[in-house]
Structure formats: structure tokens, C-alpha cells
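One protein chain is absent from this view; the other protein chains keep their places.
On to subunit A.
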Amino acid sequence: MTAETSTSTAPADRVDLRDVCIVHGRGSSAVVAVEGVDLTVRPREIVSIVGHSGCGKSTLLRALAGLLPHASVQGNLSILGRSPEQARKSGLLSMVFQDPVLAPWRTVEGNIRLPLQVARGRERKPSKTISEQLEVVGLGGYEKRYPKQLSGGQRQRVSLARALMMEPQVLLMDEPFGALDEITRDEMHTELLRIWGTTDASVVVVTHSIPEAVFLSDRIVVMAAHPGRIADVVEVDFPRPRGNDLKDTPEFARIAHRIRTALEENR
């Protein structure tokens, strides 16, 4: 449990969760999905949330994104000093989902432009063009392709480019590489870290891959289920930049083991 002294005003530079509970439904059919979560994500930090299926990790991420009904979220949930809804309206948040969720009728370029095109009240001009953003994710020259013409990994890169185009302060990722094969996933890990190095975003990644969590994160939040709660928080202090070789070191294995143990103890 992160034991930090609670401040009366939410800090404006970080994501701050205080005693967050999430309840679905009401009355006798109500389900407590998340119970008493305290968590802080510092600026430019990568935090992973791991846990068994149904532990409420995705629900917690969706609460951060302001995608849950207002009534179901209790406690204090602040994103850079604002509520999730305000943060969304100010364009501070982007999200990458497990599936690339691209619009098949739009080209790669059209897909990346879509959120910019529909964002109400957005005045900030993106500092990169779409082509430059595609270069960043390693898809230079793919502007006119359709999603159907891309591989799974390439589609997820487009999805990442679309999220980055919004230049979010907080990037939320819901099992972003879960649908990819092992080789592509390793490649995407180093890519994500490289790209993250060029931004000033904090990242919250929900994953059920322990190596993925250890490799990417500054801190790993281990969640337990029924009701969803934080069981353990593990600091990962490998220096950055990190390369895939890291995954073969004993230190990496030790942290992975600790996470695995925490998960098993909290079935």
C-alpha cells in the first residue's frame, strides 16, 4: 500500500488516487469492483498494474479515463489536479486499448487525424505532423494504407501514434500488447520506451504479462481480486534506457519472481 500523507488539495503535477472504490450496480446486485485504492503516479513515471483477470485493473484504468458512470466511482481521483472528466476535456488523456480499434474505412493518416478532428475546445496545435508521428512509431510512408493492409503489430503502432498525436500528459494503456505475438511484443516494448523518452507523459499500463510490467515500469502495482485492491507495490529501479537484454538478467528474474509470488499469495 502506498502510504503517503494525504494532502487537502490534489497535486497538479501527478495522478492521485485516494481511497478510490468502484461499485457496479446497486442494491442486492451491486458488485464492489475496486476497494480502497491509494496510488500516485508521478510525472514521467511508468506504472504498471498487474493482477489476475477480474481483479478490477481495467476498471480502475477506465475510471482514470472517466469512462465509468459518475455514480459508480467513489473517493478522490485526480489527474493533474482535475477530475477525469475535466482532464478529458482539457485533452490531457489518451488511451491505447488491447485491440488497435482503428476505423477500417479510414486510412492510417485518417485514423490518426480522427481524434484531433473531433476534439471539442482544443486549441493546442500538435507539434508534430502526422507523417512525423508515423516516423516516430516506425511506420514512415504508411499514410495512405488501410488498416486491413497492415499486420497486427503495425496496427497497434498506428493506435499508439493516434494516442501520441494528442500529446497527452497521461497515457493510459489497457493490455496494449496482449494481442501481439511474443516477438512483436518484445519489439514494441523497446519501441514504447524509446518513444516515451521523447515525450513528457506519465504512463499507466494495465497488463497481465509479468515480464512486460517489469521491463516497462518504474513501479508495479500488484492487485488482488474480490474485491479489487492493491496487494503490493514493487519499485523497479533498472536504469534507462533499457534494452531487451535486461530480460535475461538475474535481477530481472528476481523482480519477476517477487511479482509472481505476490500474485499467487493474493489469488
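Note that a contact is a pair of C-beta atoms (placed from the backbone, for glycine too) under 8 Å apart; a residue touches a chain by one contact, two chains touch by 3 or more; residues count from 1.
Operating definition for what follows: contacts and distances are computed from a predicted model.
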item: The complex's invisible chain, by UniProt name, from "Sarcosine oxidase subunit delta", "Cupredoxin domain-containing protein", "WD40 repeat domain-containing protein" or "ABC transporter permease"; value: "ABC transporter permease"
item: Of A:Arg26, A:His70, A:Lys148 or A:Arg240, the residue in touch with the unshown chain; value: A:Lys148
item: Selected from A:Ile49, A:Ala65, A:Ile195 or A:Ala262 as touching the chain missing from the view; value: A:Ala65
item: Which residue of A:Arg14, A:Lys57 or A:Arg88 touches the chain not shown here; value: A:Arg88
item: Residue among A:Asp99, A:Glu135 or A:Asp186 touching the omitted chain; value: A:Asp99
item: For subunit A, residues in touch with the removed chain; value: 62, 65-67, 88-89, 91, 93-95, 97-99, 101, 103-105, 114-122, 141, 146-149, 151, 162, 166
